[in-house]
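What follows is a set of notes on a single structure, which appears directly below.
Incomplete set of chains, arranged as in the complex.
Letters A, B, C and D name the chains as they come in the text, with residue numbers starting at 1 for each one.
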Amino acid sequence: MAESLTNTAQKAGMSPGTLVHVGSVHDIEPAMWLIDYSKDNVEKRAIASVDDIRHHIDSDTVTWLTIEGLSNVTLIESVGQLLNIHPLVLEDILNTHQRPKFEEHDSYLYIVLKRLSLESGHFAVNYEQISILVRDNFVVTFKENNDEIFTPLQQRLMNGKWRIRNQGADYLTYTILDTIVDGMFIILDSIDENIESTEETLLSNPTTESLATIQRLKRELIYIRKAISPLRDLLSAIPRTDSSIIGEKTHLYFSDVHDHVLRITESIDSHRDMLTGLLDIYISSVSNRMNEIMKVLTVFASIFIPLTFIAGIYGMNFEYMPELSWRWAYPALWLLFVLIPIALIIYFKRKKWL
Amino acid sequence: MAESLTNTAQKAGMSPGTLVHVGSVHDIEPAMWLIDYSKDNVEKRAIASVDDIRHHIDSDTVTWLTIEGLSNVTLIESVGQLLNIHPLVLEDILNTHQRPKFEEHDSYLYIVLKRLSLESGHFAVNYEQISILVRDNFVVTFKENNDEIFTPLQQRLMNGKWRIRNQGADYLTYTILDTIVDGMFIILDSIDENIESTEETLLSNPTTESLATIQRLKRELIYIRKAISPLRDLLSAIPRTDSSIIGEKTHLYFSDVHDHVLRITESIDSHRDMLTGLLDIYISSVSNRMNEIMKVLTVFASIFIPLTFIAGIYGMNFEYMPELSWRWAYPALWLLFVLIPIALIIYFKRKKWL
Amino acid sequence: MAESLTNTAQKAGMSPGTLVHVGSVHDIEPAMWLIDYSKDNVEKRAIASVDDIRHHIDSDTVTWLTIEGLSNVTLIESVGQLLNIHPLVLEDILNTHQRPKFEEHDSYLYIVLKRLSLESGHFAVNYEQISILVRDNFVVTFKENNDEIFTPLQQRLMNGKWRIRNQGADYLTYTILDTIVDGMFIILDSIDENIESTEETLLSNPTTESLATIQRLKRELIYIRKAISPLRDLLSAIPRTDSSIIGEKTHLYFSDVHDHVLRITESIDSHRDMLTGLLDIYISSVSNRMNEIMKVLTVFASIFIPLTFIAGIYGMNFEYMPELSWRWAYPALWLLFVLIPIALIIYFKRKKWL
Amino acid sequence: MAESLTNTAQKAGMSPGTLVHVGSVHDIEPAMWLIDYSKDNVEKRAIASVDDIRHHIDSDTVTWLTIEGLSNVTLIESVGQLLNIHPLVLEDILNTHQRPKFEEHDSYLYIVLKRLSLESGHFAVNYEQISILVRDNFVVTFKENNDEIFTPLQQRLMNGKWRIRNQGADYLTYTILDTIVDGMFIILDSIDENIESTEETLLSNPTTESLATIQRLKRELIYIRKAISPLRDLLSAIPRTDSSIIGEKTHLYFSDVHDHVLRITESIDSHRDMLTGLLDIYISSVSNRMNEIMKVLTVFASIFIPLTFIAGIYGMNFEYMPELSWRWAYPALWLLFVLIPIALIIYFKRKKWL
């Protein structure tokens, strides 16, 4: 996230409207593929040039164009010109540090949001910006990466039996949003597991690493929240749009995704509360351990200090110390050396210090 | 709750609108029973097939159908078709991890909420999702379990004297909601008792278990709040509905349940504040105990350290130590060994360290 | 408060609309008294039967009926029938665990709130639920107890010179609310005194009792806030009512009470902030005391440990220890035994550890 | 502030509308002075009797009447009658524990707010209630004290060159509010200085007094916030009034004061955050100091304990201890007594404990 600001900062000196790719993913070879479908037909193919798209734009069939990789600015600029996209929107598509938002333009809607995914191997969340342009019968998605998030969706489209084929671009938009939002539950699951395992570790053996884990999870939640919370407004704004692109029949579907987002943000808040609880446990456990160590010191010191003193007395070299010549003095002292610790230990046990 | 996310996550790859039971209760044999009543008659029977319901749908009498157990997806799907329910609603009914909500559809209202109950034996809250479909003169409740929450309600319906028999489906809906909400007071009572007993334990003997209890109660309150707080909006939305299903006369009743929910959420907030207070007491008690132990060490060490030093002096082997041969030196030293501790103890008492 | 939930929970199984007295005050012998007044006449008398009220209902004079003690359910039910009160309202009157609220009904207004009073002897707040029914020219107040809160008001009514006699039921309602709200200032005063005295104790001698006092005050404030904060909405709703019962001329008076409630809630919030501050002081004081004890131990130990070591050296029994036979060795050592502590004490003073 | 509640509490038993002076300032001899001005003339004089005001009320010139000292209830009542003021407003003027507010009445506006000033000598904030009644061409200010806050304003009025003389009562009201609000910046300055000097003290030498200062500042900020935050609503309400008394041309001026109040409240919030930061520093500093003391004890003890043990060994009286008769044993031991501490100190330095 730090790096994202740096990038934006680097762009700070430029004129607004200059199209530059601002992002951290540069090594993706840009690729385009397109699915064109109607109730009866469906066709999927890779696209090499922008001209291949042109005849789909005003056709009756629904067309879904996906552009993976944002480093080819010229390509995206020409798509923008073809679809008559506002320069600021193109700039937002290319700058992958957008806040999720929904904008209504005259002939199209613009949605930008983050897709969250887990890095395999260890707990780390990846953020991929996905921009969605929705026109009548035409949806364009711009992705930073060439991952497989849309693969199940494509397969369902290609597979003729699914109800989506009867529906328009608005329903397609819904399924795209639904796919992205549902993916976030996996992240929350993982956080949940991390919290649980951290809690167990904490109670048995609190280490500085546990603290670092808590802080890392906390920070990750801060970022996730930042990426997700604007979705609430976004998704409640879509059904309220005046645009005819979003049909009234799909409002219910967007409300459904909205419900999911509400559930996710509420879970994030619960998780934050729980992490605060974990911190309390950590601090408490650490201080408990210290107390235990203190107790041992107290017992050792308190037991031996008086004994050593007594031994010291009879190590003195006074001429007139009658005890020194008593026959049973030494054994009697040994008795004392045994009885005093026993008495003290009983006392400490009573005080519940042991 | 963790597991709920996992389930939803598993469903993440599926197409929206696919009906699957997502929940943790699978071992309930689905059962249906139906109560049909009017001012003068009342009839209760178990239902085996969906066809048995058909003739009740548009009858003049009020019909209450309850389906217990959600694992039979086909059954619920056919009920949905019979009543012309939107696929998304059916999906919500089957997915038991819904956020409580209220939806108005053309011919019916959909309410989904959580019923909270206490596990017997120890403190643990169970969450059961209950969906309510309200049509004119026809109410369907979908439950995950076959518990007895509705038994008193059924008995009052069967028992002819009660005013509900004069009323419509809206009043029945109210009584169902009222039953569910009133059940939550029992949970709060139990939390209250737990807090009180924990507080007593804390002041007398703070242990790590007390801390764990506090954290457990805190977490439980987070979950309960998540289940209850959406009810406020839900219950204030019901009387504002345009639908003719909710008669104006019952608005006051729904407001009454709304008041109860407000009371419950306020109690939850108070409880959270109190738990934070308990945490303060815990931390404070632990550090008080440590202080007490520290004091003992201080007293022991501070008393014996100077004495041991004095004994050490007269254990030295110098040839010219005149005291060594004094007649009363040893008894005088004993006097010192008694007087120094007394002086120190008086000093510590004055300083209020003892 | 815990017990209130228990009571409500006990009622959970009952049918809504069943009139039962739910409350903790059962030993009050129900009593009714009535004041009837107009500009020229005023009359006060005790009422034995509901029939005695009937002719006052639609009279031109203003009538104030007070019912003390809620255990006689039949009585209250018959008053309800006489005045045509909705069953839910009667239920609310009898269930003394209501959240303060204001409801408009066709022919009457219903206000329910808590009266706070201090138990004499020690700091403890009593909560009494007072319900007010306002009709044209007729006000009924239902009280749990037979305390004297309304006595000054009655006296002023009986005493002919007061302006209230020229006014209607709305002004009477205002004076009743004003009396109840103004009584809360006494509670806040008492809390204020408690906070101040606790603070003084804390700085001089922080004990576990101080902590318990802080927690007790905190909890009390949570309860008081719960009882008072709904009054803000309540009192701003009264002047906005469409009902003709509240004349426009009295709006200003209700705003005045509203201002008082605002002042009270702001004071409660300040008090909570101050209690949090007290907790900081407590924790700080405790750790300061511990530091002081630690310092003494450090000084004692650090001074005597080296001395004891030196004494130990010359207690060794080596044959070749030339110092042992030196004439001035022993006095020189004594000098050392004096100089080392002095040096250390100076060092510690410089370090500000003493 | 505590005392203010007590006073209000004392008034609790009285009938509303009874005019009594409730406040802490009783020893001010009530005084009245009046400035009457128009574009061309200005006249200032002391007023002895209410009758002297009468002919100014409906004159064309603007009149500013100031009443200092509120103990003469009769005087204020007769002013009230002369200007036809509502009894509740008079009551509010006399009760100096009002929450700042703005009320529109038929023929006048009523503004009440607090003027904050610093007590000279030490940091303590004085609160003076100032009530402002605004009529067409007539402004009355009621003050508790006879301080000089309005002196510069009077001088500017008397001095003919100033633009205010061309303006009406609304502009005069603005200048009065502006004077009061601008005076609050001095308080904030003083708090700022206090925070800075406390911070410096904290880092060098954290004492319990620093903690007390932090708490005192915190409490003072709580009170100041209570006095100032209602001004935001008040000042945004004034330009929205329907009353013709506030001309549209002065709206901008009231917005300007509103901006100042916003700046002040934001500063207060920053200050609170900073004080919380100071508390963190305090706690941290105290625990750092304790750590330092602990370290010294550790070093002293850890160095001398093994040495003392070694000396103890050779103080034993066994017959067969060959080392005792070795020629170089004693000097060798001395070498050990020097080397062990050096080794330990190097070890501790490496561990960064020294």
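Rule of thumb we're sticking to: a contact is a pair of C-beta atoms (placed from the backbone, for glycine too) under 8 Å apart; a residue touches a chain by one contact, two chains touch by 3 or more.
Fair warning: this is a prediction, and the values are worked out from it, not measured in the lab.
Within the whole complex of this structure, the shared sequence is present as 5 copies, and 4 of these are drawn in position.
To be clear about the criterion, only the chains that are shown with their structure count from here on.
Steps from chain B to chain D, minimised over paths through touching chains, total 2. Leaving out only chain C, the chains still linked to one another by touching are grouped as follows: A, B | D. Under half of the residue numbers at the chain B-chain C interface are used by both copies of the sequence.
Taking the mean of the C-alpha atoms as each chain's centre, chain A and chain D sit 43 Å apart.
Rounded to whole angstrom units, the spacing between the C-alpha centres of chain B and chain C is 26.
Annotation for chain C: residues touching 2 or more other chains are 287, 290, 294, 297, 301, 305, 308, 312, 315-317, 321. The touch graph of these protein chains is an open line. The set of touching chain pairs reads A-B, B-C, C-D, using the touch definition from the header. On chain B, the positions that touch chain C within their shared complex are 152, 156, 162-164, 174-175, 178-179, 182-183, 185-186, 188-189, 192-193, 196, 203, 252-253, 255-256, 259, 262-263, 266-267, 270, 273-274, 277, 280-281, 284-285, 287-288, 290-291, 294-295, 297-298, 301-302, 305-306, 308-309, 312-313, 315-321, 352-353.
Of all residues in chain D, those touching chain C in their complex are 1-2, 5-6, 8-9, 11-13, 15-17, 86, 88, 92, 97-99, 101, 103, 205, 208, 211-212, 215, 218-219, 222-223, 226, 279, 282-283, 286-287, 289-290, 293-294, 296-297, 300-301, 304-305, 307-308, 311-312, 314-317, 321, 323-327, 329-330, 333, 337.
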